[in-house]
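The chains shown are only part of the set, and none of them has been moved.
To keep things simple, chains are lettered A and B as they appear, and every chain counts its residues starting from 1.
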Amino acid sequence: MTNDSDMTKRTIKELSEYGSYGDLYLSHKGGEPLPSGIVLKEIVTLVRAIIFPGYFGDPMVNKNTIQYHIGVNIDNLQTLLTEQILAGICYSKRNCEICQDNNENRHKAKEIATKFIAYLPELRRLLGTDVEAAYNGDPAAESYEEIIFCYPAIRAISNYRMAHKLQELGVPLIPRMITEMAHSETGIDIHPGAVIGEYFTIDHGTGVVIGQTAIIGKNVKLYQGVTLGAKSFPLDEDGKPIKGIPRHPILEDNVIIYSNATILGRITIGEGASIGGNIWVTKNVPKGAKVIQNRTKEVSVITDDK
Amino acid sequence: MTNDSDMTKRTIKELSEYGSYGDLYLSHKGGEPLPSGIVLKEIVTLVRAIIFPGYFGDPMVNKNTIQYHIGVNIDNLQTLLTEQILAGICYSKRNCEICQDNNENRHKAKEIATKFIAYLPELRRLLGTDVEAAYNGDPAAESYEEIIFCYPAIRAISNYRMAHKLQELGVPLIPRMITEMAHSETGIDIHPGAVIGEYFTIDHGTGVVIGQTAIIGKNVKLYQGVTLGAKSFPLDEDGKPIKGIPRHPILEDNVIIYSNATILGRITIGEGASIGGNIWVTKNVPKGAKVIQNRTKEVSVITDDK
């Protein structure tokens, strides 16, 4: 046992040396914590409770008490969100010494949280259009309640719309953490940088990928497995990808993309166009076009009696 | 800070007004809660513990004590399930004033819970066939234990089979909540309305979609990413989809569908047929047929030295 114990001591020593952890260690200059996944989950839950009262949060809320519940939820949201935004700001300024006790940073965090809260009525309106679109687009949907309560698309789009607003307000890291939570729960991966119009819906959803610079119009519907991706990306002189170049598709209003289709590159799918399932599109598609596979040429059916 | 605080107060007021929340608010007429996702998780866990003793629930169960453990689990299941079914019934009758204290509703909920419990031996038998099918269909499977313990397909099919029975018994909303739990955990999305025979298995599973009116025979195997979907759906006079029309495929016994294939519409895949991966099928496939891609025509290989 002595040998084991010595070996373990050596391993501890090795793992504790800078040479071993290097870039894989997160150095908190001022001893300040990173944004917390657990608190961000609470934040998302609070926003959901505010947007959809009676569905999430206290189920017993009624018209007499709704103002109290929304008041408390917003008060808690303000507190938690300010702390997390501050942690995000400080993370992005890793070279500063004492960040979270810096009044300027704290003031900025509070201001952003307040702006986000002021955006909540518009967020509710937008998500309302998404619920309506899901209901109208799915014959299996029996009620708004079923959609709000069960549909992964609503969960993923809610997280995306929150994250997108926070990104617009200049918050680092947190938007991506929020969309990745939804990705883990639903298999739908929407980058917070994407721009998505109202009445947006995704059916089933697993495997959907919407890239950072994608632009989606109003009343667009995607099915499971759809990728709105980049075709390629330019490298800089060091062979590293150049960040921030538009490289994902633009979908105009009323577009439908069927399951497992892959749309790649900064192309435009024109208004009202539809793309059939399992199709690979890398060129512009005109307004109103229907892109489908030429099935007959492609598939062989070998019958048993052959 | 005063301005911030005033702005926040206005936001609270705005979010608390009917005009803002409208349809996004769940009004509980009698002040009664909706079915609870947390309790449904407990219910699923109890059923799993009853079906697979020693795997889930108390790990120390043995032949001397199994009757006590199953007795307690069923007693708890009866209590929790009755409450949830009652909540489901009351949710579906949103216009009634006092639902959960209504003896008729409570009696009906209890009756359904009892019928579900009486179904458990058959549920165990069915899931036993699914475990056997998974073992026989996967060379990587080392034991029944590995399959019951680890395989996402067994988790998704267990939830589906519970949910399907509850739907048959006329329970609203809850069946969909149960299958969506499995969807979130496994990426396998089976609608509780689908009808699926014994010895059913899914390999890997992420991205599988089985629609509401799909009918699947015995001994069928699907791979990851397979969609059994609707090709299109008729709209009513208002442009809304007509609910409840059969629109998903029928798979007869002994069918295999390989990964990422898409089968759309109320078509029939005949007994023993197999559909190759990444294929898009919208027409009937005869008994025993093998549908494969004509690869040579479709792919270009550009070698380096070109």
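One rule holds in what follows: a residue touches a chain if its C-beta (ideal position, glycine included) is under 8 Å from a C-beta of that chain, and two chains touch if they have at least 3 such contacts.
What you are looking at is a predicted structure, and each value in this text was computed from that prediction instead of being measured.
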Once every copy is counted, not just the 2 shown, what does the total come to? 6
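Just so we're on the same page, only the chains that are shown with their structure count from here on.
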Distance between the centres, which are taken as Cα means, of subunit B and subunit A, whole angstrom: 24
Over in the complex, which subunit A residues touch subunit B? Could you list them? 50-55, 59-60, 62-63, 66-67, 70-71, 74, 78, 110-111, 114, 117-118, 120-121, 124-125, 127-128, 131, 136-140, 142, 144-146, 148-152, 185-187, 204, 206-207, 223-225, 259-260, 276-278, 293, 295, 297-305
For the complex, which residues does subunit B have touching subunit A? 4, 7-8, 11-16, 18, 20-28, 31, 33-34, 36, 91, 172-173, 176-177, 180, 183-184, 187, 189, 191, 193, 206-207, 209, 211-212, 225, 227, 229-230, 233, 239-245, 247, 260, 262, 264, 272, 278-282, 285-294, 297-298
